[in-house]
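All protein chains but one are shown in place.
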Amino acid sequence: MTTDHKNVELSHVNQHGEANMVDVTEKSLTSRTATAEGFIKMTPQTLALIHHGDNKKGDVFAVARIAGIQAAKKCSDLIPLCHPLMLTKVKVDFEVDEHLNQIKVSSLCRLTGQTGVEMEALTAVSVACLTLFDMCKAADPGMEIFGIKVLSKEGGKSGSWQAKSKGA
Amino acid sequence: MTTDHKNVELSHVNQHGEANMVDVTEKSLTSRTATAEGFIKMTPQTLALIHHGDNKKGDVFAVARIAGIQAAKKCSDLIPLCHPLMLTKVKVDFEVDEHLNQIKVSSLCRLTGQTGVEMEALTAVSVACLTLFDMCKAADPGMEIFGIKVLSKEGGKSGSWQAKSKGA
Amino acid sequence: MTTDHKNVELSHVNQHGEANMVDVTEKSLTSRTATAEGFIKMTPQTLALIHHGDNKKGDVFAVARIAGIQAAKKCSDLIPLCHPLMLTKVKVDFEVDEHLNQIKVSSLCRLTGQTGVEMEALTAVSVACLTLFDMCKAADPGMEIFGIKVLSKEGGKSGSWQAKSKGA
Amino acid sequence: MTTDHKNVELSHVNQHGEANMVDVTEKSLTSRTATAEGFIKMTPQTLALIHHGDNKKGDVFAVARIAGIQAAKKCSDLIPLCHPLMLTKVKVDFEVDEHLNQIKVSSLCRLTGQTGVEMEALTAVSVACLTLFDMCKAADPGMEIFGIKVLSKEGGKSGSWQAKSKGA
Amino acid sequence: MTTDHKNVELSHVNQHGEANMVDVTEKSLTSRTATAEGFIKMTPQTLALIHHGDNKKGDVFAVARIAGIQAAKKCSDLIPLCHPLMLTKVKVDFEVDEHLNQIKVSSLCRLTGQTGVEMEALTAVSVACLTLFDMCKAADPGMEIFGIKVLSKEGGKSGSWQAKSKGA
Partner (left out) sequence: MTTDHKNVELSHVNQHGEANMVDVTEKSLTSRTATAEGFIKMTPQTLALIHHGDNKKGDVFAVARIAGIQAAKKCSDLIPLCHPLMLTKVKVDFEVDEHLNQIKVSSLCRLTGQTGVEMEALTAVSVACLTLFDMCKAADPGMEIFGIKVLSKEGGKSGSWQAKSKGA
């Protein structure tokens, strides 16, 4: 089931416009999964530096993967109104597109809990992109990070949600 | 002075392809500034929820600003090969574009130190965008974060650098 | 039910006087809530700076609210013998008293868990007060934080507890 | 020299009422010290539990001391607009007053840096008090923390400052 | 029941050799306990400094105990592929061996959860040893930490496991 979210209220701000952490105490524990993606664009020369045919520079991706996984675990420390939660799985993957000179970063987060994990998935993608930027910035300070969005959410009262195939 | 960076080596990976933290011990202390920007696109309805004419929902931006400032300070904990450093100024600002239905987030980081602060500026922008996403996601899970890049760097041996006016 | 606590042992120190983290493994999961309050006293001039009739300086309270919420989530990192736990709600509010020249900070923390959340509520109040102090200290370094206490606890084996109406 | 601070502006909020981290980039490095104090009041029975004549329960104070020292180091992570800085000394001490049934916590923070350390000293005192509360709360949930204030500041452009002898 | 672990695959690396966080979403919640130990060797003079007959220097052990407990709680922040989890008990103890001039540090971690806690127990032991090193290093920089291993694990699908009596 895919639902369109049409809430006309912001759950994270109360009627006085003040920041509001949503109370999830009464929500039931359900298995929840979210996936997200993001991209980083660089010059062909820079991409070649980290993506040889023989993949010698594999540590670049290993470092970015670890950074993304660690960041997902820190999400509630970074995003003020996120609830602390106990992720049972975080996955970060990379796909090099040599035609478009960009790298796709995708993530999956999962837990059995009272609240969704799309912010964790987005945080993993964002920090993995930032880490790729950091590792390549001496060669190419003009890189750009883009296309960060949620791809899908499953679990919880509102059921499944899928991003439409063409963007925001 | 504006210089084009044409390094053909990745400073963050050694000759064996292993992750390498750059040694900045011998670098002199200079005043350094970096600016960055990023965007989040949402539906007009969502933008209206956080940007009334009377700006009642100001806490949305206040929360995102604080999240961005705090994230800049955590940069070396998030990005594995970043050096710990002592920022002397972090600034995060928002500009609402009601025609394009998007919000521009811009940041400035500054310190007197041995290494540049562009990763801190990018981290501030990224986490501020993620926080805006979090606060609006109940209304609009299809938002997209894009256009995260460095705008300028000043200070240090390599002098000033400016992003070209059109994109990556 | 209101119970008077008359334990004559310190649960957090063992018989040798050594620090002891209480073992809550066998405790059942129950819904628990705690509320706390604290105050900060300042000069009338300082209070006026953050509390105009038109409330223009709203960010002062927004920043302190976020700091308090974030601190509640960090409680087990700050208080050595506190258990890590997953708060499902944190609330921080402010009440300005222009007659007494002070601000009351109140907090509520909630979760379904094995241990109470009064330390989290107290930490939220303390750090929100410290943040107000920080934001006003250039104008008024002589401010004082006082009256930090638990107002009520609900849930858990020992049932409900209410602070007596007059003080410690 | 003791100066009265009479600034009529809040340095931590800009002219639009938005949170503002003070730019200390141009400030010179000077040696800075701040001292602060706070109190926790408890029942005579509780005080006796942690303060025997033979001081067997010394770990209570050791734990609170470490918590206070660690908290001072975390200050910029707790207080959103505080600058990260490198403390060169943190000291936390305790004085038991058996007549008033309270414990005085005092702290000293020091560094050579561009910004004052009174928030670090206040944070050390606050978290040490919270830790004492945590360790005694099973016996005495009605304790109260009070009297948290800066005692003195030295160093920096504004010179020395001393709290007046009687309160805020 | 004691089982010999003979898995011939590394669960933490996938078939491409990439870091892999094990998915524990489907694992049932069971009560789990792990114990670990480690040792630090020093000169007799140094050992005497921290272990008088009258035990005046008790704070050395109190500080190391707190550091070990706090580190167990930080385990998932330190070890990249560890899951965040909510320890319900952490215990750190010390035993001085004046004949071998060494201190044994032992730990116990416990929770009801989906994954084992041996890494938490090992982290507690390691950081407690490092803290003892730190507190004695001015007197004795040649100390050595050794013998860090898991003693036992209980709970979970694989049942109980005991270290063999003589070493690795």
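For clarity, chains are labelled A, B, C, D and E in written order, and residue numbers in each chain start from 1.
We adopt the following convention: a residue touches a chain if its C-beta (ideal position, glycine included) is under 8 Å from a C-beta of that chain, and two chains touch if they have at least 3 such contacts.
Note that the coordinates shown come from a computational prediction; the quantities given were computed from them, not determined experimentally.
Of the chains displayed, those contacted by the omitted chain across the entire assembly are A, B, D, E.
Residue positions on chain B in contact with the hidden chain: 18-25, 27, 76-77, 80-81, 83-86, 114, in rising order. For chain D, the residues touching the absent chain in the complete assembly are 31, 61-62, 65-66, 69-70, 73-74, 85-91, 110-112. Counting over the whole complex, chain A has residues 58-59, 62-63, 66-67, 70 touching the chain that is not drawn.
We take it that only the chains that are shown with their structure count from here on.
One finds 38 Å separating the Cα centroids of chain B and chain E. A separation of 16 Å divides the Cα centre of chain C from that of chain D. Residues of chain A in contact with two or more other chains: 18-19, 62, 66, 70, 74, 77, 80-81, 85-86.
Pairwise, the chains that touch each other are A-B, A-C, A-E, B-C, B-D, C-D, C-E, D-E.
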